[in-house]
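Note sheet for the following structure.
Excluded from the complex is one protein chain; the other protein chains are retained at their positions.
After this line comes subunit A, so read on.
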Amino acid sequence: MTKHIIEVQHLKKHFGKNEVLKDISFTVKPSEKVVIIGPSGSGKSTLLRCLNRLEDDYDGRVIFYDQNICQAKTTDLRLIRQRMGMVFQQFNLFPNKTVLENITFAPIKLKVMTADQATQKAHELLKQVGLDDKAAAYPQSLSGGQQQRVAIARSLAMNPKVLLFDEPTSALDPEMVGDVLGVMQRLATNGMTMIIVTHEMMFAKKVADKVLFMDKGVVADEGTADYIFNQTSNPRTKEFLSKVMLSS
C-alpha cells in the first residue's frame, strides 16, 4: 500500500527532562533525497539515530517499508539496519582492520556474501569512491576525506536501500570536502535514497528533493530546495540561512 520507504510519525524523544524531538513527522520516497538542516542542538543527529534505533526509547512510530522499527525484535532490527546504512561525522572506521577488511567484515560475518564475493564487491566499491589503490592500507594512514569515502563504501557493501548521513563533511579539512560530496552526488544521481544532515548549503540546493529545517526539536519549515532557499517566509529559516551563508 505504502509508496514510502520511511514514514516517521509523531516521533518524540527526550533525554531526562530535555525534550529533544517534539512530534516529528515526515516521509521518504524511493530515490528521494531528504536534506535536514538546522542549528546546533536542534536534534538532527538524534532524529537520524532514532531511524536506525541507535537511539532507543522514543514515542511515535518509524515505519521502514511495512515494518515498525520501534517494535522490531532484535533479529529484525539487525535486518533493518543492514538495509539502512549510516555514515558518521567521525567516519568510525575500524582502525585495526585494513580498508578492505573494513568493507568486507560485515557482509562476511552476516553471511550475505562469501569472502570472495565480498572482496570483489569491496574492490568495485573502492573504485567507485576512487580509492582502489588503498585496499591494503590501514585507516590511520589515510586522510579524513579518504577515510570518509571508505566509510561510504563500507556502508554500501551491505546493499542498503537507504543511506543516512550525519554531517559527513563536518570533520574534514576544506580541501577534502569536495571529494566526499562528489561521491555523494554520484550516489544521488544513481538513484540512492538518502537522508542527509549537513551544513553544506550549496550541496543541499543541488541534490535535495526535500529540505527539512529543524529548530528546537521540531520541523519548523519544510519544502523543496527552491522553496526553502528562495521562497520561504519563515523568519527562523531565513535567519538561520543568512547566518550559515555568511560563515561559508
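One rule holds in what follows: contacts are C-beta pairs under 8 Å (C-beta built on N, C-alpha and C of every residue); 3 or more make two chains touch, one makes a residue touch a chain; residues count from 1.
The criterion applied here is as follows: contacts and distances are computed from a predicted model.
From the set "Cytochrome c1", "NADH-quinone oxidoreductase subunit I", "Arginine ABC transporter, permease protein ArtQ" or "Fe-S cluster assembly ATPase SufC", the protein name that UniProt assigns to the chain left out of the figure is "Arginine ABC transporter, permease protein ArtQ". Summary of contacts with the chain left out: across A:64, A:88 or A:240, the touching residue is A:88.
Only one residue from A:44, A:121 or A:154 touches the chain missing from this view: A:154.
Listed for subunit A, the residues touching the missing chain in the whole complex are 52, 54, 74, 78-86, 88, 90, 92-96, 105-106, 109-110, 133-138, 140-141, 151, 154-155, 158.
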